[in-house]
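Every protein chain of the complex appears in place save one, which is left out.
Showing chain A:
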Amino acid sequence: MIQVLATALTVVALVAALWSLVLVITDRPITLATKPTLGLAAVVVLLETGLLIQAVLVTVNVLSADRGSLDTPTFFGYLISVTLVLPIGAYWALGDRSRWGAGVLAVTCLSVPAMILRLNQLWETTHG
């Protein structure tokens, strides 16, 4: 894992989740027509880009060096899942033009740090 990137992605995901929660509480649906929702969309796109970069870099890292006892199948399971969850969640969020669409996005964004945490745990068990 690239710690700087993993930490940055966790922070961005939490910001996006918090932003979504504010939209839920203030009852602003994600219309992609207002500045707050466009800003959120930009953060989500940034997050997904970062997750894809992480997937590529970490894959190269794992394949190019001997990672000893790393639970590779589980690790790649999480690495792939974490890149899939955001596009699917965003699609599902946009389908509901009420405050609950933002709620969907909040839940989705919160799952990203959870999966990054699991990736880090799997990584650290093999790297002391």
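Following the convention adopted for this analysis, contacts are C-beta pairs under 8 Å (C-beta built on N, C-alpha and C of every residue); 3 or more make two chains touch, one makes a residue touch a chain; residues count from 1.
By our rule, contacts and distances are computed from a predicted model.
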| item | value |
| --- | --- |
| Undisplayed chain, where the name is taken from the UniProt record, one of "NADP oxidoreductase", "ABC transporter ATP-binding protein", "sn-glycerol-3-phosphate transport system permease protein UgpA" or "Integral membrane protein" | "Integral membrane protein" |
| Residue among A:10, A:81 or A:120 touching the omitted chain | A:81 |
| Residue numbers in chain A that touch the chain omitted from display | 73-74, 77-78, 80-81, 84-85, 88-89, 92-93, 95-96, 98, 100-101, 103-104, 106-108, 111, 115 |
